[in-house]
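A single protein chain has been removed from this complex, and every other one stays in its place.
Entry: chain A
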Amino acid sequence: MTVSPLAAWRGRLAALAPALAVAERPFRSQLTVRASEPSAIAAMGSALGVVFPSVPCTFTAGSGQFGDVEVLWLGPDEFLVVAAPDLQVSIEEVLRGALGSSRGSVVDTSAQRTTVILEGPHVRDVLAHGCSVDLHPSAAPAGTCVQTLLARTGIILQVTGPDRCTVLVRSSFAEYLAAWLSDACVEYQAAAP
């Protein structure tokens, strides 16, 4: 049986509530898509039921034949498609078909990162301890997706709501990030009623 990168941390992360609710969502299907032709990007979007993001540092979400799918902007011709576990092979086939003869690539990178959902009134404060990106709701509204450093670890940060963020972190760095999160939460746990 496959063990998720943060399986050993489940209890300690759960103990951070109510200051911060932390939950891992492991094994999600992730595909790195490189394509620059607008027609190919539109075709891949309609195949998944989600419009690919056109604005830098944003993500889009939609629902189609693979259920809920998110597409994260990683670069001007680079996207990350994220879906439920065990769909990577079929999504890869569909995206390659949609890409057709256009220049580009679709690569399964599901094992590269694990997903951590952070939720709570202090989520932006906790992240600000180790992240230099402006996380004020006016600068980082829901729909923001940035690649940056959190406590010197490369992450993809999705802002999914006023008090809710999704962090994608490399599997080998996940335990370090969990340890850092536990430490950064200490002062908010003390203040919680």
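Going forward, contacts are C-beta pairs under 8 Å (C-beta built on N, C-alpha and C of every residue); 3 or more make two chains touch, one makes a residue touch a chain; residues count from 1.
We take it that contacts and distances are computed from a predicted model.
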Omitted chain (choose from "ABC transporter permease", "Imelysin", "NADH-quinone oxidoreductase subunit C" or "Sarcosine oxidase subunit delta") - UniProt protein name: "Sarcosine oxidase subunit delta"
Chain not shown: contacting residue from A:P18, A:P38 or A:P56: A:P56
Residue, one of A:L6, A:V22, A:A40 or A:L74, that touches the chain absent here: A:L74
Of A:V51, A:I117 or A:V133, the residue in touch with the unshown chain: A:V133
Touching residues (missing chain, whole complex) on chain A: 56-57, 74-76, 78, 132-133, 146-149, 154
